[in-house]
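What you see is the complex with one protein chain gone and the rest in place.
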Amino acid sequence: MDKLHTFYYILDLLGTFAFAISGATAAKQNKLDLFGIWVIAFTVSCGGGIIRDICIGAIPPAGLTNWYYLATAIVATVLAIRLYPTVERLNRPVILFDAVGLSLFAVTGAQKALSFGHNGEAAVLLGVITAVGGGVLRDVFLGRVPIILQKEIYASAALLGALIVVLGNYLKWLSGDLMAIIALTLCFTLRILALRYHWNLPTFSTDKP
Amino acid sequence: MDKLHTFYYILDLLGTFAFAISGATAAKQNKLDLFGIWVIAFTVSCGGGIIRDICIGAIPPAGLTNWYYLATAIVATVLAIRLYPTVERLNRPVILFDAVGLSLFAVTGAQKALSFGHNGEAAVLLGVITAVGGGVLRDVFLGRVPIILQKEIYASAALLGALIVVLGNYLKWLSGDLMAIIALTLCFTLRILALRYHWNLPTFSTDKP
Partner (left out) sequence: MDKLHTFYYILDLLGTFAFAISGATAAKQNKLDLFGIWVIAFTVSCGGGIIRDICIGAIPPAGLTNWYYLATAIVATVLAIRLYPTVERLNRPVILFDAVGLSLFAVTGAQKALSFGHNGEAAVLLGVITAVGGGVLRDVFLGRVPIILQKEIYASAALLGALIVVLGNYLKWLSGDLMAIIALTLCFTLRILALRYHWNLPTFSTDKP
């Protein structure tokens, strides 16, 4: 149990960091100032969790009271500004960590909603919102259509992870911890495969027939 | 009373469906992917209600726990993708159902805020937010200035409906059910007349005199 917590803790560190880096680099590319870069880094790493906490009644949202997100956003901002070439060279691990964050946030988001007594549907939706909400806010602040609505298997991978958590909770075939690890693994694998093989969801031409 | 509930239920079905269709078609026209189309359909049909529920403390928001909105968004997505020509031919009934949804959401939104013990001002504002919040979120996600802020008698019709509910609740001249039906009818009529005769609220040139 303790080992599992340590394992989760490390995943959370990696995921939050990757989310903050993705926010900071996008903000820098959009020529935001020092404060703007920090805000976007912070938003990506805890915006989804804040929306989830507001919806389940976990007041105040953990993202606002935990110094850890704040510190991660500061580190990501400094790295994006001072060590941009290094950050670019780290592109590959950051994408990997981002997939870690996506999986972990989807799974823990769904778990938190269930632990607050909400139903399976809310848990699935809030798992996805936890995982992708920060990135959606980033895109809204940067004035662009959220990338997850346009292409890539990203939110769909989070949906898979959250669904498995909720199914596991209903069926109770396996322990919650085991189901969570299965959900994490499948979500992560789907995301990495989608990146590797450039899988996208279909879009639909609007030409009239 | 039961008849009234059935009547409301049918209006709610029609309105939610029209809202979801408006979201799905706008998302498809903006070349979002399958997931994006579903998210926008879902957002339009229950985004306003989710904001209302968060503001009045109805946790978790009904939009996240009710399978019905989810199913409607899926149906709307499938229709927008597979039967786009049919959906376009249905343009006229969809606009009609949209006015039904606008009226019903404004009235039931104001009623729900009152039933949670909030004051008349909050009820009016939350009635309007219930009715138009989803459409505003759709436009924000699609990167455009919310259409309701630019032209048309749309939010103003919702404002009228919500106002009548709140006035009725203070004056108590008539039963709540009767006032709700009057509010529904007037909001719907105003919206349809505005569509029919192309009524718009004024905008104001910014040229200096």
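Here are a few things to note about the model shown:
The letters A and B name the chains in turn, as written, and every chain counts its residues from 1.
By our rule, a contact is a pair of C-beta atoms (placed from the backbone, for glycine too) under 8 Å apart; a residue touches a chain by one contact, two chains touch by 3 or more.
Computed from a predicted structure; not experimentally measured.
Annotation: of A:Leu142, A:Leu167 or A:Leu186, A:Leu142 touches the absent chain (contact as defined above). By the touch definition given at the top, chain B reaches the unshown chain through residues 54-57, 113, 118-119, 121-122, 125-126, 136, 140, 143-146, 148-151, 155-156, 159, 200-204, 206, 208-209. Although one chain is not shown, part of chain A still touches it, namely residues 27-37, 39-40, 50, 54, 59-61, 64-67, 70, 81, 84-85, 88, 140-143.
Here is the rule we use: only the chains that are shown with their structure count from here on.
Rounded to whole angstrom, the centroid-to-centroid distance between chain A and chain B, based on C-alpha atoms, equals 30 Å.
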